[in-house]
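Yeah, one chain of the complex is gone here, protein chain that is, but the others are all in their spots.
Lettered A and B in written order, each chain numbered from 1.
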Amino acid sequence: MTRPMSSIDPIPHLRRVHETAPLIHNITNFVAMNAMANVLLAIGASPAMVHAREEAAEFAGLAQALTINIGTLSPHWVDAMLEAARAANAVSTPWVMDPVAVGATHYRRQTAKQLIELSPSVIRGNASEIIALAGQSSTGRGVDSTDAYDDAIDSALQLARQTGAVVAVTGEQDLVTDGQRLVRVAGGHPLMPKVTTLGCSLTGVVAAFIAAAEDTLAATVAALCCYATAGELAGGEAKGPGSFAVAFIDALHALDAQALEGRHLDIEHV
Amino acid sequence: MTRPMSSIDPIPHLRRVHETAPLIHNITNFVAMNAMANVLLAIGASPAMVHAREEAAEFAGLAQALTINIGTLSPHWVDAMLEAARAANAVSTPWVMDPVAVGATHYRRQTAKQLIELSPSVIRGNASEIIALAGQSSTGRGVDSTDAYDDAIDSALQLARQTGAVVAVTGEQDLVTDGQRLVRVAGGHPLMPKVTTLGCSLTGVVAAFIAAAEDTLAATVAALCCYATAGELAGGEAKGPGSFAVAFIDALHALDAQALEGRHLDIEHV
Partner (left out) sequence: MTRPMSSIDPIPHLRRVHETAPLIHNITNFVAMNAMANVLLAIGASPAMVHAREEAAEFAGLAQALTINIGTLSPHWVDAMLEAARAANAVSTPWVMDPVAVGATHYRRQTAKQLIELSPSVIRGNASEIIALAGQSSTGRGVDSTDAYDDAIDSALQLARQTGAVVAVTGEQDLVTDGQRLVRVAGGHPLMPKVTTLGCSLTGVVAAFIAAAEDTLAATVAALCCYATAGELAGGEAKGPGSFAVAFIDALHALDAQALEGRHLDIEHV
C-alpha cells in the first residue's frame, strides 16, 4: 500500500543531516550551551556557539543555519542576536527562534517582538511560550509550560499566519504548522521535561534539519520525530533523569533508518 | 519511643517540595547553571536562570525563592544580584547566598559585603568561605575548601548572629545554625567534591526547601539531609566522578520517604 503524499517520512531528512553535517551557529542561553552542542554533535551536525556583537554577524554568514534563544538575555547579546538574524537573512540562511519564558518579563516580550520582525524560518517553543507569543494570555510563570497542548493549536496557527514562520509547539505531544498544514508528532518520554534544556537543544536539531531542506515544515517535523524516537529509546535504558540524559545522547547518535522505519507523520490541511 | 521535639524529620520537607514544585530564580555562575538546573528538576522544583539587570528584579517577584551565587562575577551581574535581592526582600521572598571563593579576591569580598547587607535568608558555603565571610582569616585559595569543619563552627555562629541568616557550612560533614540552634548533618560520599558545582547546586536545593517553609533552619537541614542521602545512594552505584554525577541525579529524583526513614537530625541549643 502506497503512503499518501500527505505524510512525511523522516528518514531522508536524517540522511541529509548525516551527509551534509551542517554548521549550526547558535546564540543560545548559558544553561543550554554544552547540552545543545552535544545534542548537535550526536545528530551529526557541527555546532558553534558565537554570541559577541563583534563577530556574530560575520559568523552567521558562514553557517548553514542559525538559532537564537532568549533564555539568558543581556543588552550586548540582544544586539548580537538582531545583527546575526539580519546577516542570516541577507544570505538566505534559515534561522530558528526559541522564545524561552517569553511571557515572564517585559524584556523578553520586547526582545521576542524585535526578533519576530526579522522573519524566523521556524519558531519553536512550549505551549505557554507559543500562546504568549501569539498575544494570548498564558499562565506560564517560568521556563516550564503550564498550558495544555490543545490550547496552543489556535495560537500556533495564528502565529504561523502572522509571521510566515513554521511554528512548532513541543511538549508531551508536538505540533507543527505553517498555517496551512498541521502535523502532530507523538512519542518521547516522561523523563524528557526532567532534563534541563532538552527543548533548547531541540531547537538546534530543527536548525540542522532545515539547513538544506526544501520544505521547512517537513524538515521540522522530521527533526521532532527523530528527537521523540531517541527519547523513547533512551527511556527504555534510563533509571532516572541523569541516566536518561546520557542514554538520550547515545540514542540520538545511533539513530538510523531502522529506528525510524514506519514513522510516517500525517499532514492535516487546516 | 517518641523522638524529642528537638529533632528535624526531613520527610515532610521533601513532600512539600514535591507538592509545591517551587519556581526557583537563580543568579548563579556559568559553571553551575546546567548542573544546578538538573538538580532542581530532579528534586521536584522548577528552575529558572535569569541574570540580566533588565529583568532580574521583575523575575525575582515571580519566584518562590531566589539564589545568588558569586562564582563568576562581572559588573552587570553584580547590579542584577543587588536588584534581585532587593526585589525579593520587597515581597518577602526568601533568598540564599552562595559566597563562592569569597576569600580569593577583593572583588568577591566587596560583592559579598553588599549582598550580606541585603539580609539573605540562608548563607551556604564551604568551611573556607564561611570563615572568610565571618572576617576570620582563611587559607582558602580557590573554590575548594582548605579549612577543617571544626574551625568553621565559631565563624558560622558569629555570622548567623551578625546577619540574622541561617548559616550552612557544607563539606565532608555539614553544619547548620541560626545562632541559637545548631544541627550537624552527616552522610554524603567522598566523590561529591570531585564533581564540580555540587555545592552550588545544593544552594538551589536549599532555596527549594525554604521556599514555603515556616522554619528556615529546619528546611535547610532537610535539604542538606536529602542531598547527603542521595549522595550515599549514588556512591553505591558509581565507578568514578562521571558515573557518580549521573547516579546522583537519578537518586535525587527517586528520593522518597522510604530513603529518608529514620534520618532525624538532632538540634543542639548553643
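Here is the rule we go by: a contact is a pair of C-beta atoms (placed from the backbone, for glycine too) under 8 Å apart; a residue touches a chain by one contact, two chains touch by 3 or more.
If you're wondering where the values come from, they're calculated on a predicted model, not measured in any experiment.
For the options A:Val50, A:Ile116 or A:Val167, the residue in contact with the chain missing from this view is A:Val50.
Against the chain not displayed here, chain A makes contact via residues 23, 30, 33-34, 37-38, 41-42, 46-55, 58-59, 62-63, 76, 245-251, 253-254. Not every partner is drawn; the one left out touches chain B at residues 29-32, 34-35, 71-75, 101, 104-108, 141-144, 193-197, 239-243, 245-246.
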